[in-house]
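One protein chain omitted, others in place.
Chain lettering (A and B) follows the sequence in which the chains are written, and residue indices restart at 1 in each chain.
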Amino acid sequence: MNEKKKKASFLTTEFYLAIFLVVVLLLLGVLAKDFYSINNMMSLLNTFSYILISAIGMNMIIITSNIDVSTGALISVVCLFTAALGKAGVPFAGLLPAAMLMGAALSTLNGLFITKMKIPAIVATLATTQIFQGVLPLLVEGSIYDLPQSFTWLAFEAKIFGIIPASVLICLIVTVIALIFMKYSKFSKKIYAIGNNANGARLAGVNVNRTVVITYAIAGALFGISAIIIATAGQRVTNTMGTGLEMTFIAAVVLGGTSTAGGSGKIIGTVIGAFILAMIAPAINYLGISPNWSDAVKGAIIIISVVVSGAKYLKKKRVIPAEKLAKAGGEAS
Amino acid sequence: MGQTILELHDIVKTFPGVLALNGINFNLQGGEIHAICGENGAGKSTLMKVVCGVHEADSGTMVVNGKQENFSNPMEAYEKGVSIIFQETSLFEEMTVLDNLFLGHEKTKKAGIIKVLDYGGMRKEAEKIFQRLNTKINLDAQIKTLGMAQKQMVEIAKALTFDANIIIFDEPTASLTQREVTALFKIINDLKASGLGIVYISHRMEEIFELCDRVTVVRDGQYISTKNIAETNKDELVADMVGRKMGSYYPKSETAIGEEIFRVEGYYDEGFLENISFNVKKGEILGFAGLAGAGRTELMESICGFTGRAAGTVWLEGKRLHIKNYKDAMANGIVYVSEDRGKYGLIVDMSIQQNISLPQLENFKKGPGFLDVKKESDKGAEYIKEVGIKAPAPDFLVANLSGGNQQKVSVSKALAMNPKLLILDEPTRGVDVNAKAEIHKIISELTQKGLTIIMISSELPELIGMCDRIYVMKDGYIAGSFDRENVTQEKILTVALESKKEKQEG
Partner (left out) sequence: MKKKLLKFSFNKALFLIWLIIFFGIAIKSPSFLTAPYIINVMLRNIVEIGMVALPMTLIIITGGIDLSVGNTMILSAMLGGIAYTRWGTAAAILVTLLTGAACGLLNGIIIAKAKISAMVTTLATMYLFLGLARGISKGDSIYSYGFAEFLGNISISGLPIQIWLYIILAVIFTLLLGKSIFGRKLYGIGLNINATKYSGVNTDRMLILIYTLCGIICAIAAFIFLGRFTSVKYDAGTSFNLKVITIVVLGGTSIMGGVGDMKGTILGTLIIATLNSGLTVMNIPIDVQTIVQGIVLIIALIACAVVTERSKKKRIIKVDTGEGIKSETA
């Protein structure tokens, strides 16, 4: 039985992705040696960190069969919020929890719209995107600048062994907690159950609405952490720092094998997906291709990976005859 | 029989505008299997949903294991020992068997200061339960990889993880093969022997008489009767369910059978169908019997061009056909009515007339592609009258019709295409006794008008009552055929079952 299980769980999307990643990394070693320079590696890891932290949150949301397209705008808001605190001299130890709280609060708003008002997630978050985006310039005009050293501490001073950015450590901690959480917590089972069959989950005693709202809150806290990493990278924080990032996060999750239909998906896939997305821009750069092509490559990689994994599924479908359940249509209850 | 473990008194439940249950009484004893039967919409499922906390009753009392209870959700019911196994499984397809068994009541253990899931403990208990059920299932398999029967085992195991002493089965055999049904009955009997009380909801008389100890009949949300199985018979139960004695079940009228109209030769589809040949004569009703999964639906869908990959030759009125898709089939006068109304047959959120016109919108064209709504409405009205659909107007939403009337819309949709050959797949599945008789009458009348019909059905009495000839399918090939004069249920079952055994032994 154990052997069977191994065989079944061996050839997953994550596995193929990992192989793809290894091949690309080896090729880069041959074709673009500078890719492995310390500087590039460290900046890549920093990008990877904030993509992954948010993608883990997005993954949880997508597993519940919802989505969040407001993340970019939300991160922009949190960036400005923390910059305002930073300007007032609040140190990192205060900024981090503040960012997480702010992210969680805004994201909870999304969750409430979706559950209480019964609005499909994509349109609800579409609406909140506009609200977040509109609020931003009201908070500050353009940007907050001349931020003190205490604010940029994370990006410039907090280095592990003097070189590795501290964001990597944060990311590592978040990932390990997420892995444990998704495997060993009761809550994670509820998330998967809702994504599989919300009605069934309700019948099994899961408070679906509350679980979804909490999931959004957790994801929001993670978005807050990403925001802090993004915001502290310089002495100036503008009101477009997160613009468009939601698509990168969703892409990382989808690339990592999570179905947007919900109910399935693993953290480990998201890790690989996030790494591939973080890697594209520098890889292209070191291969001597114009950085203008990075988005096209990103798009092509996502299309190819979903079509290939979809094709696998189609094939499977062909051999297993569609199950035809007897359905007593027309009963009211 | 043991003591009473579940008692319902005067249960009343209303939905906005509907009185679903009106004073239902029921009691269940430990160590008995108690059937609840009634027509579709009689309130059986609603009653059980009240018992297990999906719905809350408006009034009435429920006593479970000696204590008065009122569950507000199924979890509460589970914890008090009441488990239900729903008609359509409520399992989580992407999750593993183990996750499903303990969902909502996972075992935890302490790891330092936090509580984590205790996979070891859950695994041990799950293994014990499957041992008790005498079934082997890979606990790490995803539900979507399991067959229907295995899924049901998981549901039963799930009930046992709660230490349930009352288990409710809601039409558990609807999608099982005969062999799986036999295995399921053994397990239900074992559970009964160990003192559990079983509520068994079913349409199928044969099953009720084979399995159950007592039977309670409900009709239109009202309690009708409770009887010992040993002291009643099928006719009596049907009379209770319908409220009057049923006359002839199957009004097959004698029709003149003409020349051969349709012939299939050497039909083959790898993995599904093997070397199938058959023919139909004008005005004939040709039946296809077989167990679930024998390939009957696959054969018909393949002939109609839904799969588009089979080999073999098909002749209609002496002309060889090359059907690439369903449109080709329809153009040649071959029309298929799916077994699954809600999923493939009808768009329930559209009106009757819109459903009827959908397959032949080109015939309702006005000008450069506009829709002739007047013509559509007339057509709808025509069929409401002709087929006897009980609806106030042709623009009435199909979702608001009863199952039987929905099926009549399905048939109308096919008839509106003026078919030469009509293929009906389980035409009376999920419709109540009255509607069933009406549909049989319609089928009979159609053949008198010269239409040729192929009918797939899992109900042998229906096939035997209605068909001129019956083919029996088995594992994708035709295992036997019978004429109307010399067919019996036993003969069909022998063919459908025995070759399976041979194959397994060989």
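Operating definition for what follows: contacts are C-beta pairs under 8 Å (C-beta built on N, C-alpha and C of every residue); 3 or more make two chains touch, one makes a residue touch a chain.
Given the structure is predicted, the values throughout are model-derived calculations rather than measurements.
A.B. asks: Out of B:63, B:239, B:381 or B:397, point to the residue that touches the absent chain in the complete complex.
C.D. replies: Per the contact definition at the top, the residue touching the missing chain is B:397.
A.B. asks: Looking at A:26, A:88, A:123 or A:176, which residue reaches the missing chain?
C.D. replies: A:123
A.B. asks: Looking at A:105, A:135, A:179 or A:208, which makes contact with the chain not pictured?
C.D. replies: A:135
A.B. asks: So which bits of subunit A touch the chain we can't see?
C.D. replies: 67, 69, 113, 117-120, 122-124, 126-131, 133-138, 244, 247, 250-251, 254, 260-261, 290, 292-300, 302-303, 306-307, 310-311, 313-314, 332
A.B. asks: Which positions on subunit B touch the chain that was left off?
C.D. replies: Listed in rising order, the touching residues are 15-18, 41, 220, 243, 306, 325-327, 329-330, 336, 338, 343-351, 354, 357-359, 361-362, 364-365, 369-371, 390-393, 395-397, 399-402, 405, 413, 434.
Here, only the chains that are shown with their structure count from here on.
A.B. asks: As a quick test, compute the distance in whole Å between the mean CA positions of subunit A and subunit B.
C.D. replies: 43
A.B. asks: Quick one: in the complex, what on subunit B touches subunit A?
C.D. replies: The touching residues are 15, 18, 20, 40-41, 45-46, 49, 54-55, 73-76, 78, 86-88, 90-95, 99, 103-106, 108, 111, 116-117, 138, 140-141, 148, 171, 174-175, 271-272, 293, 297-298, 339-343, 346, 348, 399, 401-403, 405-406, 429-430.
A.B. asks: Residue numbers of subunit A touching subunit B in their complex, please.
C.D. replies: Listed in rising order, the residues of subunit A that touch subunit B are 1, 4-5, 8-9, 180, 183-186, 189-190, 192-193, 195-197, 199-206, 263-264, 319, 321, 323-333.
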